[in-house]
Every structure is written in structure tokens, then in C-alpha cells.
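The complex appears here minus one protein chain, its other protein chains still in place.
== chain A ==
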Amino acid sequence: MIGLVIVSHSATAAEGICEVAAEMGGDAPIEPAGGDDGEIGTSAPAIEDAIEAADDGDGVVVLVDLGSAVMNADLAVEMSDADAEIADAPILEGAVNAAVEATSAKATLDSVVERAEEARDYRKLS
């Protein structure tokens, strides 16, 4: 099963988004990687750990918030042995989409990234 990692500058935000996504994600492993040593920030080693924890061999999709979250996630993906990819998507909407796709029997790393990235086009008011 494809795993998910939620990277935010805030540990609370990362956990909260995992909570929302898990509601739709069934058994998909969803791991938070939030904060840096208890403070606001992100850390590549912590993200790498979360990727390893979320990976059961099929690969991991990483959702990120802003700025250094992207760079640290990028580095973590590089350092990790798991097949991991960052989705270019809004973190919460992307996570929900990705979690739903991950429950599909046909889900692949690509399909989960693709579904997460579809969330870029969502409008809140039409």
C-alpha cells in the first residue's frame, strides 16, 4: 500500500492533517513530520524517519506546506531508500485526495501523486 507523509512547519498542523486524511484513508499508513525539535520548522532527518515509517515497500507520497518544508522533504527523499515522491499540491486537500486514492486496489505511486496534485485546481467558492 502506498504510504503518505505530511510535512508541516507545525507538529500540530501535521498531526491534524493526518487526522483528517486518515478519516478517508482506511488502512493507508499516514505519518506526520512536523516541527523541528519541538519548534516551528522542518527537519530532513525527521522527514526521512517518517518516510521509512510510512513505507511498506510500495512507495510513499510526501505532502508539504511552505518554503523549507519543500527543501527538507526533497533532501529526505534523496536520503531515503524508500521509493518516495513529493506531490506538488495544497497540503490538506492533497492529503485527503491522496489518502482516498491510496485505498484503491489499483493505486500506484504515480496515481496517488496525480490525485493529490488534482487538488491544486480546487476552488472553494465558485
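Following the convention adopted for this analysis, a residue touches a chain if its C-beta (ideal position, glycine included) is under 8 Å from a C-beta of that chain, and two chains touch if they have at least 3 such contacts; residues count from 1.
Please note the rule applied: contacts and distances are computed from a predicted model.
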Not counting the visible chains, the remaining one has a UniProt entry; which protein name from "Methionine synthase", "glycine dehydrogenase (aminomethyl-transferring)", "Tungsten ABC transporter substrate-binding protein" or "Dihydroxyacetone kinase subunit DhaL" does it give?
"Dihydroxyacetone kinase subunit DhaL"
Per the whole complex, from A:36, A:83 or A:114 the residue touching the absent chain is A:36
Omitted-chain footprint on chain A covers residues 36-37, 39, 41-45, 67-68, 71-72, 74-75, 78
